[in-house]
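Sharing a structure below in structure tokens format, with a few things to ask.
Every protein chain except one is present and positioned as in the full complex.
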Amino acid sequence: MTSSDQPETPRRPRHLISLDALSTAQVVRLLDRADALREEWLARHHKLDLLQGRTVINLFFENSTRTRTSFDLAAKRLGADVINFDIASSSTAKGESLVDTLHTLEAMHCDAFVVRHKENGTAEFLARHVRGTASVINAGDGNNAHPTQGLLDVYTIRRHRPDFSALRVLICGDILHSRVARSDIHALRALGVGTLRVCAPANLLPSQAELPGCEIVEDFDTALAGIDVVIMLRLQKERMEQAFVPSEQAYYARYGLDARRLRLARPDCLVMHPGPINREVEIASAVADGSQSCILEQVSNGVFVRMAVLAELLDS
Amino acid sequence: MTSSDQPETPRRPRHLISLDALSTAQVVRLLDRADALREEWLARHHKLDLLQGRTVINLFFENSTRTRTSFDLAAKRLGADVINFDIASSSTAKGESLVDTLHTLEAMHCDAFVVRHKENGTAEFLARHVRGTASVINAGDGNNAHPTQGLLDVYTIRRHRPDFSALRVLICGDILHSRVARSDIHALRALGVGTLRVCAPANLLPSQAELPGCEIVEDFDTALAGIDVVIMLRLQKERMEQAFVPSEQAYYARYGLDARRLRLARPDCLVMHPGPINREVEIASAVADGSQSCILEQVSNGVFVRMAVLAELLDS
Partner (left out) sequence: MTSSDQPETPRRPRHLISLDALSTAQVVRLLDRADALREEWLARHHKLDLLQGRTVINLFFENSTRTRTSFDLAAKRLGADVINFDIASSSTAKGESLVDTLHTLEAMHCDAFVVRHKENGTAEFLARHVRGTASVINAGDGNNAHPTQGLLDVYTIRRHRPDFSALRVLICGDILHSRVARSDIHALRALGVGTLRVCAPANLLPSQAELPGCEIVEDFDTALAGIDVVIMLRLQKERMEQAFVPSEQAYYARYGLDARRLRLARPDCLVMHPGPINREVEIASAVADGSQSCILEQVSNGVFVRMAVLAELLDS
């Protein structure tokens, strides 16, 4: 994966809403910048001054430990100030619309809005309503997109397997409701992944039209054959309440990644998961904590990738 | 509006509780400092070092997006650290009194307390109990005062209409319950406003004694004649529950600022509102978002005015 076929510096994106809006060159540039920031951070463990004086707003309408903290740390380590919005206690409770809140914060010279919302399209909606020069970053909208997760996943893969054209990747779990799967598919295809396979229970699988370039394999054992990277998805508890899944045990028996199943993949197959993991629901503890697991490395890389995104979007 | 009749530098206030405690020279000095800080910020977009090492405590007993965020940003952009207190989860829940909380935070060398509370007089009460050199800033107490709102309103007006003596200003809405109206009246009178008119439903109007220097006009159409600046107040939802107002529709029909009514004022009349606005309750969207609206400019100026207040009170 190189950017040699794009000799010009790609246009810097204004917002980050979904990865399908980025060219391959733009994706590669973000990953390269994450590499540079990672090296600089690990060498000095000292704040950078890149976004000094800038303000990043975390607008999280859904709870999230890792994503919000990851953006918070990324912004602070670039020197920015961060304001975390507890939505329940904000003036949306007084009936102010989301757009008025956006314009109010823009008027205060806030530079970036990191938005998570359970409704698809919220980040794009806000990006359309920005009046000034602020950037909107989608930190997850419904089942639509989670672009920084897609970027950090391919970043993590690239550090181990730089040649994507030969790579066979499997994504397994509740594809239907997963914004992570959608963003991973975009990111992997942008980097020219060799084989992209998805595996899910039939009632948790979207139509083929929503899975461009993907092989669909329903049996997990079969799907694992020859795989270099397996990305397991979190099973949301509400799927069981909604009767998508009969029980955790039944799900684990068919779609849980345990040590036996992992041996069906290639011997050096990487194991990934966006977290937080449900142990013994979609993944065995022995696998999640085992030598092939990149799960904590994904977390670590997430901060560098988000630093790269903030730097690219805001560093004028 | 000059300070030529006060050639000496005015005494810097220790606290900011209510604008009636400030001399005209002190108000002008704050506005001038806001101008200087605005210019510096817009030119450099870089944190200032003025309050480095200082700690500002946001003690908000009422929810507020804009005021709390505005103070938070103002303090951070001057280099201070900010601690936001979620009062429900603080040890006042353990029964510690407000005064003991104040003394505890003072003992930790906190330098400023920004206080919002639904009870009149809370900020003044705290200011009386400060033991050391800390400053108390009233961010709104009951229906009594909201001095930084008053300052940012006259700051916004001054940027467009520097000659206050010729100015005709109208404040319309629930004057009775409005700390914004009270602080606006103090600020406008300190700057020698030409004409100051208020308009409200009879049951939302305080006595004339509480409205020094104000003409009272009950009919909104009549009140708008010849006006240079109209400040609309937010109608709190609870007014309807308390039967002060029959319905939003009825209120809007008599006291809502729509395009027709705005044409009754002078052609270049500025439209202001402290926010958050209730669209089609006290103001039409077309007016709030129209070319005469200064509402977002007020928000923007609010940060600079609060920077000026913090700098004046704390910068030793």
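For reference, chains read A and B in written order, and residue numbers begin at 1 within each chain.
What we mean here is this: a contact is a pair of C-beta atoms (placed from the backbone, for glycine too) under 8 Å apart; a residue touches a chain by one contact, two chains touch by 3 or more.
Fair warning: this is a prediction, and the values are worked out from it, not measured in the lab.
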- [ ] Based on the whole complex, identify which of A:R12, A:K47, A:H129 or A:R161 touches the chain you can't see.
- [x] A:K47
Open item on the list: From the list A:R54, A:R77, A:H109 or A:R239, pick the residue that touches the absent chain.
Closed with: A:R77
TODO: Would you indicate which residue among A:D32, A:E218 or A:E297 is in contact with the undisplayed chain?
DONE: A:E297
Open item on the list: Need a quick check: the contact residues on chain B for the chain that isn't drawn.
Closed with: 52-55, 81, 83, 85, 89-97, 100-101, 103-110
TODO: For chain A, enumerate the residues touching the unshown chain of the complex.
DONE: 41, 44-47, 63-66, 69-70, 72-73, 76-77, 86, 237, 275-279, 296-297, 299-300, 302-303
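Following the convention adopted for this analysis, only the chains that are shown with their structure count from here on.
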Task: chain A-chain B separation of Cα centroids, rounded to whole Å - done: 42
